[in-house]
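With one protein chain removed, the remaining protein chains of the complex are shown where they sit.
Just so it is clear, A and B label the chains in written order, and each chain counts residues from 1 on its own.
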Amino acid sequence: MTRYVIKGGSLLGENVADIEIHDGFITAIGQNLSGDVHVDASGCVVLPGLVDLHTHMREPGREDAETVLSGSRAAAKGGFTAVHAMANTNPVADTAGVVEQVWRLGQQAGLVDVRPVGAVTVALAGTSLAELGAMADSAAGVRVFSDDGKCVWDASLMRRALEYVKAFDGVIAQHAQEPRLTEGAQMNEGVVSGKLGLTGWPAVAEEAIIARDVLLAHHVGSRLHVCHLSTAGSVDIIRWAKARGINVTAEVTPHHLFFTDDVVMSYDPIFKVNPPLRTQADVEAVRAGLADGTIDIVATDHAPWPSEDIDCEWTAAAFGMTGLESALAVVNATMVKTGLMSWASVAQRMSVAPAAIGRVHDQGQPLVVGSPANIVVFNADIEAVVEPTESVSASRNTPYRGLTLPGKVIATFYRGRATVLDGELV
Amino acid sequence: MKHLLSAGDLSREQAITILDTATQLAAATAQGVGKLPPLRGRTVVNLFYEDSTRTRISFEAAAKRLSADVINFSAKGSSVSKGESLKDTALTLEAMGADAVVIRHDASGAPHRLANSGWISGGVVNAGDGTHEHPTQALLDAYTLRNHLKNNQGDLDGVKVAIVGDVLHSRVARSNVLLLRTLGAQVRLVAPPTLLPIGVNTWGAEVSYNLDESITDVDAVMMLRVQRERMNAAFFPTAHEYSFRYGLNANRMKTMQDHAIVMHPGPMNRGMEISADVADSARSVIVEQVANGVSVRMAVLYLLLGGTEGI
Partner (left out) sequence: MTNVVEPGHRNSRVVLDADDMARALTRLAHEVVERTHGATNLTLMGIPTRGADLAARLALKIESIQGSPVPVGALDVTMYRDDLRLRPARALLPTTIPEHGIEGRLVVLVDDVLYSGRTIRSALDALSEHGRPQAVQLAVLVDRGHRELPIRADYVGKNLPTSKSEQVSVHVLERDGIDQVTIEQSS
C-alpha cells in the first residue's frame, strides 16, 4: 500500500509536523518524514476525519436526489470519513433489511463509513416502535435511532424508545418539533414571517419537545441526542439539563450557525429548511452554545433535492439544503474566524464527539501513531465562491451558492486511503 | 419598476403617480371614452390559481380598456390542476409572448418567484398571494380614501384608518399598512390577539384589541373578511362572539365621526364582520371600491407596460 506523508500541516491548528500513513494507520509523526506520495499541507490545518451524525443519503427511494455513492463522494470532498445515513428513506430504514442494504451500499462506495440510522417508529408514523434491537444486531450495527423529519411526539412512545435502546447502548436522536404548533409551518415565526405571510414555525415548538425529552431522559436514565437545535431557548434548556447531569447531547447545523431568517425575504426556497433559519439572537446563541460545549457537535443535516423540488413556489418546495461539502468552511467562517473556537475544538465537535455519540469506534481518534488514518487537511485561508455546479452531490441545492466561504479541503484520508487529493476526489 | 409585487416596493412619489394616473383614467371613463390605446399589441396574462372572479374581471376590464390582448389562464380545468409546476406554466407563458403576467396564487411569494426566477422576461403584477400581499387592493383603497378625504390630491397625510379583523391571514391588511404608511396615513390594527401576527408591533401601526375604542377618532374603518373556518382552528370561539366583539354594526357606526367612511375589500360576510345595514349605509364606499379597482389597475398596467420600462 502507498506510504503517504502529509507534509508540514498544523495538527489541530497547533504544532507543525509531518504525518506518515501506511496500511490504514498513522505510522509516524515527526519532522522531515518521507514516503511514496507527499501531500503538501503547509499553511493547512490537519484534523481527524470529520464524522457527520446527520446525513440524508436518500437511497433507497430518492436516488434522483442522492445515492449512497454520490453522498459518500460529497462527504469525502467535505473532509468526512464517516456519515450517519438518516432513516427517512423509501422504504423507511425501520428494519434490519433496509439498514443492512444502506450499510452495504456504503461499503461498496468505500469512501466513508456509512452508518445507517434506524427509524424509531414503524414507517416514521409515530405509533409503534420499529425493531430497534434487530437493527442494532444487524450487520449495520445501528446505534443511532431517529424519526428525523418527524418528531416522536407521543411522550409515552418516546419514553419507551429511550428506555429500550439502553439494552444495546443506543441513542434516540430526536427531531424536536411539536406537530400541532407547526401545522403548515413554512419558516421561523417572527417579524419576517409576519411580513411575508408565511405560516410560522415558533421556537417554542422545538423548545417544548426538548424540555420534555430531557426530563424523560432524566427520568428513565437514558441517553438522548437532540438533532439540529436551532433556538436560543433550546440552548438554555440543554445547558440547564447538562448542569443537572442529564445525559443529553445536541447538534447544530452549519446553516443555523450562518444564516438568519432575513434571507427568506427573497422567497427563494433554497433557504427553506426544517427547523427553519432563525433570528440573529438565535444564531448568536447557538454559536455561543457550540463554543462553550453546551452543543456537542456540528451535524450537517445534508438534505439534497433535485431542482424540481426547489425551483418552485416557497410553499411547494421541499425542506432541506445540502451541507457536506461546505460544512467545514462554514464552521471556519462562523466559529474559527470569529475567534469563538479553536481548531482543537472543531476537531472535538466535528469528529471526536459525533463519533462518540454514534459509537463509531475507529473514527474521531486522536492524531497519534497507531490511530486509524482518518484525516482531513484543510486550508482555512483559501477564499472561494461556492458554485453549485462544482458539487459532487447529485443535488445542487446549496444555500451558499454565490457566497464566498473561507477554506478548502485539500486532502481526505479514509482508513489510510486518499479519497481527496489536491482538493479533488481521487 | 418593472413589477408590482409588494405595496412596500412603492415610494411615496410612485404611489402618488399611480393614484394620479388612475384619477385621469377614471375621468376618461366618466367622459365616455371606451378603449384607450396605450397597450395595443401588448399581451397581458391573467394567471389565476385561486378562484377570484371579482379580481380577475377587474384586471381583465382594466387591460382590455387599455387595448391589451388578454389571456385568462385559470388553474381550474387547465394543466395546472394536473400538476404542472408554476415554472412550466411560466415558461409556456413566456413562449406565448406575455408582456405581463397578473398572478393570483394561494402561495405567499409566488409572484416573487415568478418575477425573480428568470422563468419569464415580462412584468409581474401581484393580484394577491396567499396571506402575503394584495398591492392593487391597497392602491384602490388609497384611491378611495384620497377621493373622499383629500379631494383626489397628493398623499394621505393626517388620515387615520382603522383596519379591523383577521390581520394574521389578510394580504389586504399587509399591503394596506405598507402603502397607507408610505402615503402618510396613521393606521390602527384592530383584532383579537389570535388574529394578529407575531411581530405586528414592528409594522408601524397602532394595535388595539378593542373595536369600540378604536373607531371614534378615525376617518375610515376598513373591515376585513373573516372566514368562519378560522373558528375551527380556535382563533375565536364562535362566529357570534366574533361578531359581538369585532363586527361593525349600526350602533357602533353611530360613534364614528360624521365624515368617516366604511370600507371592505369584499366579499363580505354580512352579519359576521359587517352588518347589512352598515354595508348598505351612506357611509359605505364598498361599491365605489370595486369601480376604483378598475381605474387603479389600469394605472398600474399603463405605468408598467405603457413605456419602455416601468414607472
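Keep in mind that, in the parts below, a contact is a pair of C-beta atoms (placed from the backbone, for glycine too) under 8 Å apart; a residue touches a chain by one contact, two chains touch by 3 or more.
In this text, all values refer to a predicted model and were calculated from it rather than measured experimentally.
K.L.:
According to the contact rule at the top, which chains on display are touched by the left-out chain?
P.N.:
Counting the whole assembly, the omitted chain is in touch with B.
K.L.:
One chain isn't shown here. Among B:21, B:43, B:58 or B:170, which residue touches it?
P.N.:
B:21
K.L.:
Footprint of the hidden chain on chain B, which residues?
P.N.:
Within chain B, the residues that touch the unshown chain are 17, 20-21, 24-25, 27-28, 31-34, 36-38, 66, 302-311.
Keep this in mind: only the chains that are shown with their structure count from here on.
K.L.:
Hey, how far is the Cα centre of chain A from the one of chain B, in Å?
P.N.:
Each chain's C-alpha centroid was found; their separation is 45 Å.
K.L.:
If you look only at chain B, which of its residues touch chain A in the complex?
P.N.:
85-87, 105, 107-110, 112-113, 116-117, 129-133, 171, 174, 197-200, 202-203
K.L.:
Under the stated contact criterion, what part of chain A meets chain B in this complex?
P.N.:
186, 189-200, 202, 266-268, 308, 311-316
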